[in-house]
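Heads up, one of the protein chains got dropped from this complex, but the rest are sitting where they should.
Right after this comes subunit A.
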Amino acid sequence: MTARAAAGTGARTARHAADGALLRLDAATVRFGARTALDAVDLDVAEHEIVSVLGPSGSGKSTLLRAVAGLTALDGGRVLLGGADQRDVPAHRRGVGLMFQDHQLFPQRDVGGNVGFGPRMHKAPREQRQRRVAELLDLVGLPGARSRSVATLSGGEQQRVALARALAPEPRLLMLDEPLGQLDRSLRERLVVELRQLFGRLGTTVLAVTHDQGEAFALADRVVLMRDGTIAQTGTPLEVWQYPASEFVARFLGFENITDAVVTDGVAVTDWGRLPAPAGAPDGPCRLLVRPTGVLLSAEGVLRCEVAARTFRGGHVAVRVRPERGPLLEAECALRAAPREGERVGVAFDPEDIVVLRG
């Protein structure tokens, strides 16, 4: 309940209550012995929304999915689906879908048997079931795979079958646990786009768990960042990327240019010198983040640095420079403009890319 008291969250809760949030977690708590895997988590997911839960391993994101699915019992708080408390509702009556990380296809059934399993459990008549299987196999791009054995499927095909199987009983909420975790990079990037288009077309409500920020940002309308069983930040991918709420979030997203600062009258005093503070930053000591795009390498830069390393990142070069004072800085450079290792450069800072971090 504590986090709910925060002003912004309170407003959103009121709105969702009016909309009738499809999924609501209300101080949901799960403990494994002495460890608290889920610590009084509040979360709303609106109908048709795609939410990604992002966090390092052990942050409680899989437990969150399992608690919603009814596979792990809560030690405190509530899970509501469509406004109804799910306390005494067993997993098979919750009407949610869960796609497992390693798919967990039934090995003794063929593709059609796997996809048709859910409708069969819901007592759908045979013709309707077969129509649904064909429809879904078309949808995931595997037409005619009905009678293939699941052992003959490639990783990507298994993933598609698992998706079709999860969608087949028309769950009101589809949950994905590291849906693309085991696939290779190029396939992953292609599938994530396909998935987003597909969910948009079907109007599916999705709660997906991943440890890959790229995947989360590409898939989701809203991202929830978890740490030690609590929610560290939630917002649109752009909001989270632009304004990480804490040093933890910033570092998890891969930002490294973080240092102590003291803000006075719009100026932040740091080891790297006097930097322009973002508008509205309160006076006093804080932690300060400079995004790599805001570290400008030029001859005129006031802060003198030596280039320590450079790494090609496809479209740009990540350049690490060692300032005359303060911790290492990472800058993002265009391919042609990148200086060589050992070269001496000056650094200036773009106020647009400076963020004050909480906590």
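In this text, a residue touches a chain if its C-beta (ideal position, glycine included) is under 8 Å from a C-beta of that chain, and two chains touch if they have at least 3 such contacts; residues count from 1.
Throughout what follows, contacts and distances are computed from a predicted model.
Peer 1: Between "Radical SAM/Cys-rich domain-containing protein", "Heme exporter protein B", "Thiamine transport system permease protein" or "Cell shape-determining protein MreC", which matches the UniProt record of the unshown chain?
Peer 2: "Thiamine transport system permease protein"
Peer 1: Write down which of A:55, A:77, A:118 or A:156 is the residue touching the left-out chain.
Peer 2: Checking the options A:55, A:77, A:118 or A:156, the one contacting the hidden chain is A:118.
Peer 1: Return the single residue from A:24, A:165 or A:188 that touches the missing chain.
Peer 2: A:165
Peer 1: What is the set of subunit A residues that contact the non-displayed chain in the whole complex?
Peer 2: These residues touch the chain not displayed: 30-33, 62-63, 66, 69-75, 90-98, 100-102, 104, 106-108, 117-118, 121-122, 165-166, 168-169, 182.
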